[in-house]
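One protein chain omitted, others in place.
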Amino acid sequence: MILKTKTNKRKIINDPIYGFVTLPDDLIYDLINHPYFQRLRRIKQLGMTNLVYPGALHTRFHHAIGAMYLMTEAVKVLQSKGIEITEEETRGVAIAILLHDIGHGPFSHSLELNIVEGIHHEDISSMLMERLNKFFKGQLTLAIKIFNNKYKKHFLHQLVSSQLDMDRLDYLKRDSFFTGVSEGVISTDRIIKMLNVVKDELVVESKGIYSIEKFIIARRLMYWQVYLHKTVLSAEKLLVNILKRAKELAGSGQILFASPPFALFLENSFTKKDFQNKPELLDSFVLLDDYDVFSAIKVWAWHDDKILSTLCKNMVDRNLYKIELQKEKFDKKRIKELQQKVCKKLKLTEKESEYFVFTGEVENRIYNASKVNINILFNNGKVTDIASASDQLNVDVLSKTITKRFLCYPK
Amino acid sequence: MILKTKTNKRKIINDPIYGFVTLPDDLIYDLINHPYFQRLRRIKQLGMTNLVYPGALHTRFHHAIGAMYLMTEAVKVLQSKGIEITEEETRGVAIAILLHDIGHGPFSHSLELNIVEGIHHEDISSMLMERLNKFFKGQLTLAIKIFNNKYKKHFLHQLVSSQLDMDRLDYLKRDSFFTGVSEGVISTDRIIKMLNVVKDELVVESKGIYSIEKFIIARRLMYWQVYLHKTVLSAEKLLVNILKRAKELAGSGQILFASPPFALFLENSFTKKDFQNKPELLDSFVLLDDYDVFSAIKVWAWHDDKILSTLCKNMVDRNLYKIELQKEKFDKKRIKELQQKVCKKLKLTEKESEYFVFTGEVENRIYNASKVNINILFNNGKVTDIASASDQLNVDVLSKTITKRFLCYPK
Amino acid sequence: MILKTKTNKRKIINDPIYGFVTLPDDLIYDLINHPYFQRLRRIKQLGMTNLVYPGALHTRFHHAIGAMYLMTEAVKVLQSKGIEITEEETRGVAIAILLHDIGHGPFSHSLELNIVEGIHHEDISSMLMERLNKFFKGQLTLAIKIFNNKYKKHFLHQLVSSQLDMDRLDYLKRDSFFTGVSEGVISTDRIIKMLNVVKDELVVESKGIYSIEKFIIARRLMYWQVYLHKTVLSAEKLLVNILKRAKELAGSGQILFASPPFALFLENSFTKKDFQNKPELLDSFVLLDDYDVFSAIKVWAWHDDKILSTLCKNMVDRNLYKIELQKEKFDKKRIKELQQKVCKKLKLTEKESEYFVFTGEVENRIYNASKVNINILFNNGKVTDIASASDQLNVDVLSKTITKRFLCYPK
Partner (left out) sequence: MILKTKTNKRKIINDPIYGFVTLPDDLIYDLINHPYFQRLRRIKQLGMTNLVYPGALHTRFHHAIGAMYLMTEAVKVLQSKGIEITEEETRGVAIAILLHDIGHGPFSHSLELNIVEGIHHEDISSMLMERLNKFFKGQLTLAIKIFNNKYKKHFLHQLVSSQLDMDRLDYLKRDSFFTGVSEGVISTDRIIKMLNVVKDELVVESKGIYSIEKFIIARRLMYWQVYLHKTVLSAEKLLVNILKRAKELAGSGQILFASPPFALFLENSFTKKDFQNKPELLDSFVLLDDYDVFSAIKVWAWHDDKILSTLCKNMVDRNLYKIELQKEKFDKKRIKELQQKVCKKLKLTEKESEYFVFTGEVENRIYNASKVNINILFNNGKVTDIASASDQLNVDVLSKTITKRFLCYPK
């Protein structure tokens, strides 16, 4: 609920997680009301995950505001410990986190590089921030500096992007809340109270070490139980295959039901350079959201192309691939047999059968000891990486990338 | 998360509200997997309310399963008190509540009688239940009897539909949870534990009287704070006006971007009789959901018709009508003036300006003393309506329909 | 958990309800550590209620700190709305609420005027505050003024003591939390966000009206379900009778096991004047807490006096009176018969049997329209009492004192 009271322009948004979130600032209020940001209302944070956890319908809009709320809390805590953060910096770091996901496209991660192949969401975020900065007459300059780690106070960037940033704190908590996977719940309140800054580095005071361990374990749990849940994976792969087939058909001149901006990206393959040279591409991109994609899929379920229509019908009715997950490679002979069965049943070529039977890999590294660390500040003033500070967590395991293979095929 | 374990076909769905919901039955599992029921995944319980409470994205799918969960709890409680409910009745009443909303169209209540003018969602529910009954070879007969209050044990119907049914218990709790309006939270657990049956009537044991009072107050609070929140109202009226204009244009032969089933209902006005005579109409109806409507609105924002495109652009960017709410009628002169301003600004006729400046009424009656009552069972065996049993609640007020007028106009 | 960090003397206390409570002030830290305040750790907020709700063991210590926390929140909200509250006033009003219950004796309300007959806890609170003021060299002067409503800014007193003070907000929430009576939960967060001050009167902004209604209903529910729960009443009456008998015996020169300060008050009846004339009385009083009383009761269960030992044994083993509650007076003949049965069984005189069979009254008025009101501030600037502002609450009923009779007798 956004209340704009007459008296003094306080604005409040209801969040089932944090209760009331007060917008700290008129500029932030205006940014939230900008169509670029409103678009995030229509992009689910967790893509197809709702097919497994029906509550997981929350959006990037809500997440971005939640992360901004945590940021204002973190800034207050640090200030109370004597860390200097000016009013302008407070606003800058809040805006940086608010806009950190502004460039995400429909179905976020699942479809990245599928709808728009040649450009990452980070690049689009940067372009959109620049546009907003122009629109708001340079008021976002500091925020952009912080976001790009070009600002002198490095720890402000760490609050926006690091292994313990406000982005992660919010999404872990939010995803846990809306999926109902209660073990993922982390104590953002406690972690934030333990933050401090030493030599321009964000640190956690040592009495917060157990909370950090729990944060890392919770993150791992969410990975295997939600983000890489095998049925979620199966749904995402289906979505990716649908897009692939649709682009194939569109590329060969077939007519596909689609909103005009979606049609544009179906029929063409744009590069990052294209985006830089033709500003109108970005204008089209910001019209895209989950609605364009899923409403098209619903219509494509009746398309003449049997592959496309079958895939889409399966999506609409939640008739997902059967999926197996294992560490080892899958037996090639078995894959072949599965493909041949599909070829026969649906009268497809071998190549086409790969839309229905396929393998792949997923990776997950919980903690990257070589990247920006989570640092623990001990009472004696020493600062140590959590990986060394914890006598419990198995650093070798944490730092290793875990790769699993999957095999998908029709039920 | 739906888990289908090999051992004994238990299935579990995660619900952030109740934790784990176990599906009691193979038939219920199969019903949930049917496309008719899967469609409810794409119909939000609270329509446009997410524009005010960003968390309110939960669907009729989740609600129906939640209500079914409460039903199984209620049945267990009643059985433990010696009320006979057979295994077949247990399944019947669970299916009846599971399917009670199956006929809802896109944006549920907000658009009822707007997309399909001539037929209520209850009628469509009945038709769909009959179809499912055929599909499942008569296994739904008892459920349908209970739903239609044709079954001898009247209290089973009351569990499905009355002023204290499992539908209300779930939606109040769920809407409160996802909006974050914590005052709406009701203690479903406690209320259900206090249920009993006297002479085939559902009653609440007297020690539950305060819980019932709180349930009624919470319901009233949710009405004014959520269901009839003025900004929600404003968004819904915008949606209704968009549909109205679209149908006007479609009726006059203009081409509108729309999925085929949506186009069908935009271009025609079907009656209940049409639905009865042409079964293929229902086939088209069950293809409709929130995606069809909102994805069309997004494209219509670029339509040539200035009225349609302005309304749609306003929706997409959350640029809602300003709205005033009051008990008295609004001054006609003021309305005229507001309309004339719009006429001038957008170059519209007076008639057309009514898409932008208009008044109307909303009604709300919290407790209907003349309808099926909430009965309180006292220790001495006497049963009394809550309206008389409570020395706190103001029955006159509760039973009175409260009517408020609203006035909408552009900001 | 009280953490006294070196850096800047922030101190944090864990509260299962509010999470972390930060002590705002060194003086408040010192007050909490004073023996007068530490004593509150040993005085349960809800006396014997834990015999009915086993979780209700929370103390006045925790409540006072919780109320202080809400006070600091309320002050922040009011300041953000432009209400001037100086740093000194902020501290004063926080101390006033922190110490508002400092004069409570063992088992709080249940035993008030039973252990120390001639003086109310408010008088003792005042005396103790004066002593603390001396000890802390006048630093409590403003707090005492606010507490006694002698300070110019009247609304500060209202935050401490009125029908919507921080005391009530905390105890309703806390009692609801620890008893597990979830319907009593109120949204302190929301209510506090809606506070404002108009003409030196505390008001609630009109959009908070539903929250206030719910607060009043929740309060009523807590009264009947917890504070005046009939088994709680039965336990409290047993406690009162034990004290009465003990004082009777002590008065007649019998030796009773008791701690020295408890013995002092058992053997003597002091008046308010006594307290004023002999400061050492207060020194003894502040040594008393729940432990003195209950540990004595445990020993008295083996006393030679049959009445005392029976009552005490019943208390220790939770063998409470049977209790009936009704609006009408109880039939005298029936009472007589019950007493005669006890006389015979325990060989008592009729007078003595009144320790086992007796009647009495309890009263409850939820909202006192003639006392300091809960005022609602409407958007047009008008301020109205909730009793008139609410179209739902039945003011006549709310304002009426509800009296119920009880009858106690052995099982």
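For this structure, a couple of remarks:
Every chain is named by a letter (A, B and C) in the order it is written, and numbering of its residues begins at 1.
We take it that a contact is a pair of C-beta atoms (placed from the backbone, for glycine too) under 8 Å apart; a residue touches a chain by one contact, two chains touch by 3 or more.
Source: prediction; values computed, not measured.
Summary of contacts with the chain left out: across B:Asp30, B:Asp123 or B:Asp189, the touching residue is B:Asp189. Annotation: of A:His58, A:Lys153 or A:Arg220, A:Arg220 touches the absent chain (contact as defined above). Across the entire complex, the residue among C:Gln163, C:Thr179 or C:Asn373 in touch with the chain not shown is C:Thr179. In the complete assembly, the contact with the undisplayed chain comes from C:Leu287, out of C:Val198, C:Ala250, C:Leu287 or C:Leu346. Among B:Gly19, B:Gly118, B:Pro260 or B:Pro279, the one in contact with the hidden chain is B:Gly19. In the full complex, the hidden chain is touched by chain C at residues 1-2, 13-17, 19, 33, 35, 38, 41-42, 50-55, 57-59, 61-62, 65, 177-182, 229, 231, 257, 259-260, 287, 289, 291-292, 294-296, 298-299, 302, 316-318.
For chain A, the list of residues touching the undisplayed chain reads 182-183, 185-187, 189-190, 210-211, 213-214, 217-218, 220-221, 224-225, 391-394, 397-398, 402. Chain B residues in contact with the hidden partner, per the touch definition given at the top, are 3, 7-8, 10, 12, 19-20, 80-82, 189-190, 193, 207.
Assume only the chains that are shown with their structure count from here on.
If you average the CA atoms of chain A and of chain B, the two centres end up 31 Å from each other.
Of all residues in chain C, those that touch two or more other chains are 190.
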